[in-house]
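Left out: one protein chain. Kept in place: all the others.
Take a look at chain A:
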């Protein structure tokens, strides 16, 4: 009699090394795994709840300044180094890993208005209220040497902002006009002006590096071309823009932080309508900075909070605040896109996680898979009411909360009034203007 033996290929169950995971045969027959939607829904709900539980974005506060922090700068080569300028003319260099100040310079008399690093990271520039532009070495002076700038340029007027070119030894300052300086010279190689108001900030485009944007206190944003030494276009908004920031992944997109509590994202080729209006702040927006991935940006506001917006959303996905944080003057997103720093009136620089509930440090592959899965589940069920409610819930300080309510009422009233106006006037005589168009007063060629 022939006996049939059960035989299997050992390759299918024997591990190659003992470090390999045991192979687990699985049956994917859907009848064996019923209720997939309800089960995943529950998982998504749990993931959402856990996200809120673990959302602890505040990491550290760097204190040491003796006046409000007026400007921040990232080191282009080192993630751990941050520079900050204060309202008393002091510049400090911080080490983020140690969370300590590694150097302090009394750079200016009066405010340090602007600070920027050179693209190579060897030196940095500051401008101050004392009408000077100073270049400093990044490394401190050796023993016995005196702390003094590499170069000092004495200007005729106050400089209110500075930015360095992304590739070349050129920097731009703003004040009465936009000046472009060669590092080697003491006079600007070209100065561009359009109108007579003081310009509050100037920014180089990080991709098409010959482009500059500036915003002035006569409510306009002006774009310049450095190569042709000419302004390009001017857009006048409803209220003053405090600063602008270019998207580091999309050459023609920039976002302007405005006094009217909103941020406006523009395509610089079509300035007559903003691509998106980002609203959620309840007071003037003072600073804005893009994430290096170009997918989000962070804004600092006078309402003592910072908010993170996805570029394609008009509402913020996150709001950070602490009891002690006062008006936030400057904000920066670190170049590894993981952290956010903000400098505020009450002399502190705070370090936040860009993703509030993210686990820091090295993740095992299974942890990573789990977080990815949870993330995907949250996305999948984001429209379900319970999940939506939980994921959107944020605690807000009372002042902000009440102001939001108040502004909602005001907005509703405006809307109602407009509707009534349309209703009670001759049909067609009152045109409805879209919210985006309303905010742009004029585009000047």
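General observations
Simple rule for what comes next: a contact is a pair of C-beta atoms (placed from the backbone, for glycine too) under 8 Å apart; a residue touches a chain by one contact, two chains touch by 3 or more; residues count from 1.
Operating definition for what follows: contacts and distances are computed from a predicted model.
The protein name that UniProt records for the chain not on display, among "glutathione transferase", "U3 small nucleolar RNA-associated protein 14 homolog A isoform X1", "Ubiquitin C-terminal hydrolase 22" or "Distal membrane-arm assembly complex protein 2", is "U3 small nucleolar RNA-associated protein 14 homolog A isoform X1". The chain omitted from view is touched by exactly one of A:248, A:274 or A:343, namely A:248. Of A:15, A:56, A:100 or A:295, it is A:295 that touches the chain left out of the display. If you put the hidden chain back, the residue from A:61, A:217, A:273 or A:337 that touches it is A:337.
Of A:207, A:239, A:277 or A:390, it is A:207 that touches the chain left out of the display.
When the full complex is taken into account, the listed residue touching the unshown chain is A:168, out of A:63, A:168 or A:406.
Looking at chain A, the residues touching the absent chain are 28, 30, 33, 36-37, 39-41, 43, 76-77, 79, 165-170, 180, 182, 189-190, 206-211, 223, 225-233, 248-253, 268-269, 292-295, 335-338, 362, 369, 372-373, 375-377, 380-381, 383-386, 445.
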